[in-house]
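With one protein chain removed, the remaining protein chains of the complex are shown where they sit.
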Amino acid sequence: MNSPATLPESRLTLPAQAGAKHLPNSVLGMIIFIIAEIMFFAALMSAHTIARSSALGGLWPPPGQPRLPVERTAINTGVLLLSGVLLWLGNRYMSTTPKVGRRYVAGAIVSGITFVSMQGVEWVALLREGLTQTASTYGAFFYLIVGAHALHAVVAIVALTWVYVLMCLGRRLPAMFAATQIFWYFVVIVWPVIYLRVYL
Amino acid sequence: MSTQVPHAEQGIFQKYFWSTDHKIIAMQYLFTGMAMGLIGGYLAYVFRMQLAFPGHSVPGFGIVTPGEYNTVVTMHGSIMIFWVAMPVLIAAFGNFLIPLMIGCDDMAFPRINRLSYQIFLLSAVVLVASFLVKGGAFGGAWTSYPPLSASGAYNLTPLGASLWLVAVALEFVAFLLGGVNFIVTAMNSRAPGMTMYDIPMVVWMIVLASIMFMASVGPLIAGAVMLLFDQTLKTGFYDPARGGDPLLWQHLFWFFGHPEVYVVLLPAIGIVAELLTVFARKKLFGYKTILYTTWATVIISFLVWAHHQFVAGIDPRMANIFSVTTLLVSVPITEMVFLYIATLYGGSIRFHTPMLWAVAFVAEFMIGGVTGIFLGASGTDIYLHDTYFVIAHFHYTFVPIAIFSVFGGLTYWYPKMFGRMLNDTLGKVHFWGTAIPFNLIFIPLFITGAAGDQRRTYNYALFAEQSRPVLQHLRMFATFGLLVMLLFQLVFLFNFFWSLRHGRRAEANPWMANTLEWTVPSPPPHGNFAKLPTVYRGPYEYGVPGRIDDYWPQDVPN
Partner (left out) sequence: MRAMKFRNRLLVAAAVFPLIPGTAWACPACMVGDPKTAGIYLGSTLVMSALPLFLVGGLAYWLWRRHS
């Protein structure tokens, strides 16, 4: 007896069942999660800013600590940004020519893995040069912030690969793909900010 | 979307421990929170006994050493806020009420919901286990300020400190997952016809609290990771000798810590809104005004956190700004209290147990709010900081929030949760036995605090300038109040468990309420609604002129 047909017109248009305008659950959930993530990184960056400004003698990096590889990381930043662009292209082609779209997604995953591995190589070199978490707040903040980002990148790559494999097996997962994309864009966009604040 | 999901008969483990049903998860949160509440109450008993009779053996605990005293005080605060108020108010009521009140079959992400509880349970286990490690549980105060918390040499509980941080971080991950679930469910799964202004106030409040939690928890997790690194890897984030800054923790902690106050306040206020309208048989006065003032509270609550640091050495410009914003936040909250009183005005009030709790909430919370003004103004705060005045103030806010509104909500929704009615007489005995002793505990503490009693003091007799033997009577009086209050909780526990089996069977809508959860049988079956409801009006249409019934359920066409 309570069929929606008896609803007044004003109540039919407003609520949740608004058809195409309706954001999928996973996309909305991911956006809300990203807000919490942005606050997490903002807190790390502001803590870093304060530590940097109150460094002993105003010297940053502290004397005796190795300099960060600015140029190599600039190239690496480019690799990560490229990965974001590839994923965006992959999403554009996915609806029309899924085969091409999947190829772009694979490219995004590979360049993402390249970014993380180059970061790992850089860490090993820096550790050899004596930049450790305990040596100074400079090193502590470097490993904390870049490590937190790397952790996010690894999780995002795993998720993206998982969605990619499922899509190659013929599953259609538009909402899940969209949510994973949002997470990867977050990882890509937050990195240049970190680069500008921590490396330069 | 079919709600008639055929499901195989599940085993006990499947049904009660591995369920994705929002009602079962709500019960898991509720019972875990209640168990933690018992621990928290026991800890309060231990340190109040020590303060009243310093040096004497506390029955059921033994002699309290200074280190144990620190542990007991710290864990009482942590448990009551993070493992009682949060899981019960947000997770238990949120999980139980949101799908039922907005008319859908389950949460948006049922499996994430189950994961959320499991992580929460793990955090509770880690916290309780920390009592058993060498050195005992964390003893550096629930705010965990470095350098005290950063070094085991200072807090004397090196293992406990790290376990405390791990437990807190896990708990926040659990509520992060839960919060995403609440917001998405309330936005996407509402019954057809339910517009923004048809959502019951308690759902709005839980969702807004979740939004606040989401936006404020990141900095604390960042700070907690840094503190954990300081403790375990010996980094120097908070060590001034190595270029760190101990004030940084206070900023990161209170950036979360103050919104957190409103995170637990809003669901409580929402529960009270439901109770007041149902038992006053009157429309909620100013639904939209309450909603907008809540939004104002959410916005301002992000701008007040530094008032916890007025004596910590922050920039005076900042202290002045935060004084003003702190006093400002009392405006929307005051407005809400006025609207609640206006809701009562002219209603045909029925004083069942839930209504007693709701009215007591409004009355006691006002005392908490008014005394907060003295602490929000940076001038008076410098004198009152770290005294029992602060303790009494925030217990006058937190006890109504985490105890009064929870008991109100539990006694109100108990028939829906368990299908039986609670005994109303025992409920009233429990109410008076809790509300009166509560005032007897904390009114004396306002006086001792104003006289200068420092908090976190193990034994006043050990400090010449703190001793003030004349105040010892008041300290003992507060302890007696606590003993009486704790004893009366036995009445509640008896009522709760006895009624589970022997209570009168509850019909679908024993309180004659409007919201959707009362349209389904008590307790609701798996999948909640036999047929998904359609909503035709707001949730508070009580006593509409020209109708025979004085209530008008949301899903009845006309």
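Order of writing sets the chain letters: A and B. Residues in each chain are counted from 1.
Keep in mind that, in the parts below, a contact is a pair of C-beta atoms (placed from the backbone, for glycine too) under 8 Å apart; a residue touches a chain by one contact, two chains touch by 3 or more.
Keep in mind it's a predicted model, so treat the numbers as computed, not measured.
S.K.: Of the residues B:63, B:132, B:233 or B:324, which one touches the chain left out of the display?
M.R.: Going through B:63, B:132, B:233 or B:324 one by one, B:324 is the residue touching the chain not shown.
S.K.: Which listed residue (B:132, B:233, B:311 or B:436) would be found touching the missing chain in the intact complex?
M.R.: B:311
S.K.: Hey, which chain A residues sit against the chain that's not shown?
M.R.: The missing chain touches chain A at positions 18, 21, 23, 31-32, 35, 38-39, 42-43, 46, 49-50, 53-54.
S.K.: Hey, which chain B residues sit against the chain that's not shown?
M.R.: Considering the whole complex, chain B reaches the absent chain at 187, 211, 215-216, 219, 247, 251, 255, 299, 302-303, 305-306, 310-321, 323-324, 379, 382.
To be clear about the criterion, only the chains that are shown with their structure count from here on.
S.K.: Residues of chain A touching chain B in their complex?
M.R.: 1-4, 6-7, 11-12, 14-17, 22-23, 25, 28-29, 32-33, 35-44, 47, 50-51, 54-56, 62, 133-134, 136-138, 140-141, 144, 148
S.K.: Per the contact definition, I'd like the list of chain B residues that touch chain A in the complex.
M.R.: 108-109, 176, 179-181, 183-184, 187-196, 211, 214-219, 221-223, 225-226, 229, 233-237, 242-245, 248, 252, 255, 531, 533-536, 555, 557
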